Structures are given as C-alpha cells and as structure tokens.
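Note that one protein chain is taken out, while the other chains of the complex remain in position.
For reference, chains read A and B in written order, and residue numbers begin at 1 within each chain.
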Amino acid sequence: MTMETIAKTEAPPFLEVKNYRKRFGENEVLKGISFTLQKGEVLAIIGSSGGGKTTLLRCLNFLEIPDEGELYLGGERLFGADEKVKVSDARVREKRLHFGLVFQQFNLFPQYTVSKNIMLAQTLLAKQDFAQKKAAFAAARRSAPKEKRTQLKAEHKKILTEIRSGQKEAIEKKTLSLLERVGLSEKKDAYPYELSGGQQQRVAIARALALSPDILCFDEPTSALDPELTGEVLKVIKGLKSADSTMIVVTHEMEFAKNVADHVIFIADGLIEEEGTPEEVFEHPKSEKTQAFLRKSLEELF
Amino acid sequence: MKKLVALVCSLVLLVSGMALFAGCNEIGIPDEEGYTIKIGYTEYEPMNYYDDDGNFVGFDTEFAIKLCTDLGYKYEFVLLNNWATKVVDLNGGTIDLIWNGMTITPDLQESILISTPYLTNQQVLIAKSDVLSQYSTLEDLLNATVIAVETGSAAETLVKAIEGMPESKVRPVQSQARALMEVGSNQADVAVIDYTMAISMTGEGTNYTDVGWKDVGFEEEQYGIGARKSDAAFMEKLNAKIAEYQESGYLTELYNKYFVTEEEGTTNS
Partner (left out) sequence: MTFWSIVAELGEGFLVSCEIFFITLIIALPLGLAISFGSMARWKPVRAVIKTIVWIVRGTPLMLQIMIIYYAPGLLFNVRGINNFPAVIIAFGINYACYFSEIYRGGIESISKGQYEAGQVLGMTKGQIFFRVVLLQVIKRILPPMSNEIMTLVKDTSLARIISVIELLFVAETFTLRGIIWPLFFTAVFYLAFIGILTIVFGRLEKKLNYFKV
C-alpha cells in the first residue's frame, strides 16, 4: 500500500479511476472502466445510449456507488469498493464536493431566482462553517477563566459578525462573476421558467462552478436543447477550458468533442472500446465498433 | 355542440325541478279511507322494535296498526334518524304522526297537537349494578359526575330541574339507547330513561347484564301521540278510538303483553 502511494506521487495523474464496475440487478452496466485524467484536461466520453456513459458520470459524483473499483484524486484515495465500513452521509457529501455535475435536464430549483440558485449551496456551506467557528469560540470561552468570559464574548461576537458579513460579500461577489462568465448578468433576478433552455443550462453550469469543484462533469448538456440553443452552451463550456478547468463531458456532439477535448473515450457495452487523442479516435479509429458508431453519428447529422 | 349541451342541461334541470314540485302534495291527513298514514318512530324496546324472529312488534307498533286499520287507513312506519328533529319531520310532512312513547310536555303541546294520554310512564335511573345502591333519591343524582339523558326528552327536563344540578353534569345524547350505552361503557355514571325501556333492556337476558334500574322518585308522566296542528279533525277521531280501546280493555291487554314480566323490578310501577 505504502509502496503504491509512493509510486503514484512520482508521476501523479490528477484523477485515476480503476476498474469501476456497477450492476443494476441482472444488468451489468459498467464492466470494468479504468482511465486517468491530468489537471486542466478535458475528457470527452462518447458512445451510444445505454452504453454506460451516464452511469459512469453518476458513479464519479457518488450518485451511484460502484460495486467494484477505486478512485484516486490528487493522489488521495477517495473511494474503494473494498472498504467494508459504511461511509457516513457527511463523508459522502465531502467527497462529492470534489466533483460538480451539470445535468441533461438542468434541474434548476424553480422557486429560486437565478442568483439564489447559484448562491444556495454556497450559503449552506458557509452557514455550516460559521456554526463550527461559533461552537469553537463557545468552547474556548468555557475553558477560559470566569472573569474573562464576558470580555471574550464581546470579542467573539465582533469577529463572528465580521466573518458573517465577509462570507456574504464573498458569496455575492462570486455569484456575480459566475453570472458574468456564463453571460447572464442581466438575468440574475429572473426565475428559471422565464429563461430559455440554453439560458437555464448556463445557469446550471454557473451553479455547479459556485462550489469550485476539482472536476466538473457534464451529462449530455445539450441534448435536451433545441439545436439553435446548443451553441451558446457549448461556447460557455469552451470558455471554461481556456480557464484551465478540468472537465469530463459526456456528449453526442462529435464536432464539439473533436474541437474541445484533449482526450476522448469511446464506451460501448460497459467497457472502454477505444481511447486516445481526438485525432486518434475520430480520424483513425482502430476498433470496428468505433468505426460503426462514428459512421452512424455522421449519417444522423446529414 | 356547446348549444346542444346547454339545451340538454337545461332540460334535465327543468324535468328534475318539475319532479320536485310533483312530489310536494299538500301536507295533511285527508278525511278519506285508504290514505297511507306515515308513522314516525325510533326503534326501541318495548314500544317499536324487532323481536328475535325479525318481526316488527312492540306496544306502539301493535297499537298503531290496529288504530289505523280500524279507521280505514293504510299505514307506513317511518324511522326517524333523530328524535330531536321529530317536530321538523312532522311539520315538513316526512311523517304524519309521532307515535313512539312520546312524553307529553308543555313545550310540545305548544308546537304540536297531542292526543289524550294512553299510557303512564315514569323516568327511572339506570347505573351499573354495583353502584346502583348509592342512588335512592333525586338528590343522590348530585353525587354523579355525568348523567346521560336523551336530548330533548322528558328525562333531560326533569334532571335539569333537580335543585342544585349543574348543567355541566347533564350529558344530552342522541337517544335513550345511547344513554344506556354511555352507562354500559362507563362514560356516564348514571342515565335517566323511560321505565318502559329500562325494564326491557337492562338486567338478565339483555346486552346490559351488569346494568340495573331504580325508581328514584321522578314524577309520573303520560304518553301521547303527536300530530300537526292542522290535523285537528283527524285527532278527534284518534282520541275517540283511544277512549274506545281503554273501555274495551285492549290497552290493558297490550300493557300486560309488553310490560308485565315474571319478575318485577324494584319499583312500584
């Protein structure tokens, strides 16, 4: 174990997925998927529907728990199916925060404005943080001598007020900059139903970015959109690449995968059929299945 | 299409409205043979009830059937779902007569027409047998926590009239049978009901073997038959028949059949 860890620190891939397997009842959807990803890279996952792409993405985000396999992020072992101890909800949530996920169906919260959608998770995390600090202060006061407590209380109160307003300011600033990044600053007070599908998906991207995940995943981000709306979303994703975000994109848009991805994986029947650079996969596919898939998606295009 | 639907709808409304009117004949017992008199009753032993073989019998049942037949009328027994609304039912034409061991009270005499008395009754106290000995006078009722009485009955009036009786102790329930159930389920310490009912529904051979009854000195009262004030002509004929039956001994015969049991209660009936 120790040897292995050392070996990894020498040439560390940012993300390493080892032998992910997942079955639903009789149906084995992932049959042993392994891949690595470097920081700042964009990985495109292609393949026909039902091949396991979405399941893989859901496993990375811990929406599903793989039956077998391991996951390392930045050299840290984040998941191992062999761990017999049941992981607490709180631990799972912590792990999830390394990943962001943009859904096919956007899944914005309909009762909140655009900016509240983006702020909500940040606010909740900040509150949690605040509560912890407050508890720590209270503990410190309890161990302090009695006569000093009132003075301490006043001090702590002041610090806490500062922390709170600092948090609020930071969240608002971040939200505004994210909205600018997805080009929707003027829609910050709109409700989701007032936006077009493309705009909603851009808000969803901003929402996922708000927690600064290490890796941002997209589950067919444009397939629920009218063709004329896909462009604006893809443009935003492209923009993220130039900002050095690490991303995994499950997509049907072959052109987009070709132009944006650093690395392409073709998944068929729960296995990686072919992988490589976009040139390798799209121009010189070795596997027959890949060739057939690419031919078919070209035909659909014209 | 819409017009057609509207037309059909209004037709249906019209027809049902007409049917409603057609159902509204003038209320009253006509002076002609063959009219079906609707007799309002509630089911209770021994006045109107079903015996073990499922026959509809009872003092008032037999009495009413004989009287109607003798006068040349047909009859129909209409079950009142609520004794409290009997006057509404009578004036509304749902029934023509109230004939169900009805105690004559001044209040009732004001709102409806009541026949000459045909039976003498008394209110008695009922309680679980083991506590029955604690009650022997009207004043003893003050020691009870809850006294169940049929709402609107003579018992309610009498109990509330006991000197020093707080209203909170008196629990008005829907029927005499309910009052009995209150005692049976320990929800009331005692109940006050008709003697006629108490002897037939408590003690050995009934559903309330552990409930007994006792005369605690309530005044005697009289049963009468109720009719609408507008049916005075019919009431005359009815009173004449009652007098006839008293003369002939028919009512005594009925009384012996339904009230005189082998073992008498602890009262001086």
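As a convention for this text, contacts are C-beta pairs under 8 Å (C-beta built on N, C-alpha and C of every residue); 3 or more make two chains touch, one makes a residue touch a chain.
Computed from a predicted model, the values in this text were never measured in an experiment.
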Omitted chain's touching partners, listed by label: A, B
Of B:N91, B:S129 or B:Q222, the one touching the omitted chain in the full complex: B:N91
Touching the absent chain when the full complex is considered, from B:T36, B:N82, B:T137 or B:S230: B:N82
Residue numbers in chain A that touch the chain omitted from display: 61-63, 89-90, 93-94, 96-97, 99-101, 103, 105, 107-112, 120-121, 124-125, 191-193, 207-208, 211
Those residues of chain B which, in the complete complex, touch the missing chain: 82, 84-85, 87-88, 91, 107-108, 110-112, 151-152, 171-174, 181, 184-187
